[in-house]
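Below: one structure in structure tokens.
The complex appears here minus one protein chain, its other protein chains still in place.
Residue numbering begins at 1 within each chain, and the chains themselves are lettered A and B in the order written.
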Amino acid sequence: MTSSSASLFPRLAEEGGHAVPVIHQVPADGVFALLWVIIALPALGAAIILLGGGNRTKGFAHLLGCATVLGSFAISLVSFFALLGRDETDRSVGQFLWTWVDAGSFRADMALLYDPLSALFLLLITGVGSLIHLYSIGYMEHDERRARFFGYLNLFVAAMLMLVLSDNYLGVFLGWEGVGLASYLLIGFWQHKPSAAVAAKKAFVVNRVGDIGMALGTMLVFATFGTVAFAPVSEVAGEAPTATMTALGLLFLLAACGKSAQVPLQSWLLDAMEGPTPVSALIHAATMVTAGVYLVVRSNFIYDYTEVAQTAVVVVGTVTLLWGAIIGCAKDDIKKALAGSTMSQIGYMMLAAGLGPYGYAFAIFHLLTHGFFKANMFLGAGSVMHAMNDDVDMRHYGALQKAVPVTFLTFAMGYLAIIGFPGFSGFWSKDKIIEASFGESTLVGLCALVGAGITAFYMTRVMLMTFFGQKRWEEGVHPHESPKIMTVPLIVLAALSVLGGLLLFGDFVTDWLTPAVGAVAHHELAFAPWVFSLIVTVVVAVGVTIAWLTVGRNEVPRTAPQNVSFVTRAARADLYGDALNEELLMRPGDRFVTGLVGFDDKGVDGVVNGTGTAFAGMSGTFRKLQTGYVRSYALSVLSGAVLVVVALLAVNLT
Amino acid sequence: MDPTPFIGLSAILFTIGCIGVLVRRNAIVIFMCVELMLNASNLALVTFARVHGNLDGQVAAFFVMVVAAAEVVVGLAIIMTIFRTRRSASVDDASLLKY
């Protein structure tokens, strides 16, 4: 730092009417010196459980797993309040651990950046993570490999914390792939089921496609700025050419699409529901899948300088929010319906993140509330499955509100939150995004509005099919409420789903994030905010009503009807995303690989072996000259001699 | 001295030997023909020594004689052995060493 000093933070580079914040880190002291412990605790837990082996750690693995995450949560909480007590200018704390990669002028540190953005993520990850860990003690009780499950969960938490705490892109990449690995291991946890193993592999490979963006983006950052750390890049980002910034924005968007299951890399998320339900709640709803949103928001100093990439983010978000919502409408598998909803909700977040400084805070706000209510609903779904002997088909549910009252009530809180019932957390967060998207463009705004209506429809459908109507249970199923260890996390999450909106009280969350993501004067809107809220609420009410009219009033058939409209069939087939992948990538790829293997065996190696065969054939021909008859040898000696003489004469006589 | 008759005789002898090697099958006869060729070249060497007035050719002729003698020893022994094992002195019968 040459001219500026720490007290000038955030130095806001005035650019096109909004301010792009520059990260200036202050050294970690006091409680912040313990930042590394937040990551180290779950990492240590994972190491002990996984290296110790399943049998030796069986007795204490679940306790250790919960304790490490709770410990991290405690430190995160203390750090959060410590950060709250700081001046707004000092809220970016950097902790250097060690130099990770040092090659020529390339350098990446194991260094942590604790700022308002990562602080919120820490609370979400460790907080919701702790609850889900506790829940898993009950949920996985009868699984003989529960110890390993907790090892993987701890590994995930450590990697996710690395992702949001690293102060450079390479460190984010480390966490990025770490969560991918944990997700792979956990989706395939019941790997004796071929479907689980395939889903796990699919998730990893699709994510790898996204990683191309992450890798190339990190390289481009280095090639452009000579460093991969956020702080120095944020300082000079404005000086880079727009084309570079656009390329960076699009590359990181590709990465985000992979991790956050956005169109066109959305296909893995629904299959990922093969994993145990707590995994779906923690990884595939509350935390990991939102990493893409984190990346975009964290890279605000890149996106703020490129309209093209921002537009691309908005388009991806908008398409995905509708895509996921439509899929959610047609699924009978409760987890898949929720997964479609997750896609859709992350679409909302991406949409908000693509709006620039105006939307970043709302994206994060929705991310937090979604983390609460979606984790709540997934765990609720897990509790229902628990009651129904692990059946996931909602057509076999019905009238469960009496059988599992706690689950029903907590699930209902989550339901009201996600559809945006006034006063619940989802109302505040989604409303803000829809409002902001109308500021961007009317079309996007309308899409977001329609999405809200569809959300209301499919969630009401889930609600009605699961808890109301007639009993359609399988024979021999006797639903019972889950044990306390599972219901208490549900209750806490339900409370958070209801009260999460308080984060917006007094614009707390937007002000809090301003140092990290910048702020902007509010858009001029066509109507007053309350009008928007009213419109959204009306649309939601319409969605609920349609669901009531189609699902609630009628008998739900126990098997899915086949003579349905094209739209329903398409939605059941995930809008043909898998089919498209199969036709465009997998089959041609398969053929290409088979062809290439043949080419290698017959072509490349054929040339090699052909050369050998040619020489063998040649020698086979020539050796026939060795007849064994002395006189023929003598003749060849004579002809040789004559030849020599003739040659000599020819040379000498001319 | 006119070397032409000597050289002519040498050439005739050599040709006879050469043809003999090529057309006869009996190992002994071939052997004799080889000797004939060697002696033909000896005659030429001695003639040239005489023409040039030095001893180089004669020395070479001696070498050839010595080599021929050694050849007779080894060659006859081989022929004898082959005859004993195969009851034949025809070189065409001894064509085992081939492709």
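What we mean here is this: a residue touches a chain if its C-beta (ideal position, glycine included) is under 8 Å from a C-beta of that chain, and two chains touch if they have at least 3 such contacts.
Keep in mind that, in the parts below, contacts and distances are computed from a predicted model.
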Chain not present in the shown complex, as UniProt names it (candidates "D-ribose transporter ATP-binding protein", "DNA polymerase III PolC-type", "Heme exporter protein B" or "NADH-quinone oxidoreductase subunit M"): "NADH-quinone oxidoreductase subunit M"
Left-out chain, listing which of the shown chains it touches: A
Candidate in contact with the missing chain, chosen from A:Leu84, A:Leu502, A:Leu549 or A:Val597: A:Val597
Residue touching the undisplayed chain, where the options are A:Thr57, A:Ser130, A:Thr244 or A:Thr407: A:Thr244
Contact footprint on chain A, counting only the chain that is left out: 1-2, 24-25, 27, 53-54, 94-96, 98-106, 109-111, 170, 173-174, 176-178, 181, 184, 188, 191-194, 196-198, 200-201, 204-205, 208-209, 211-212, 215-216, 218-220, 222-227, 229, 231-233, 235-236, 239-241, 244, 592-594, 596-597, 600, 604-605, 608, 612
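The rule we apply is simple: only the chains that are shown with their structure count from here on.
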Chain A partner contacts - residues on chain B that touch it in the complex: 18, 21-23, 25, 30, 91-92, 94-99
Chain A residues within the chain B interface of the complex: 623-624, 626-631, 634-635, 638
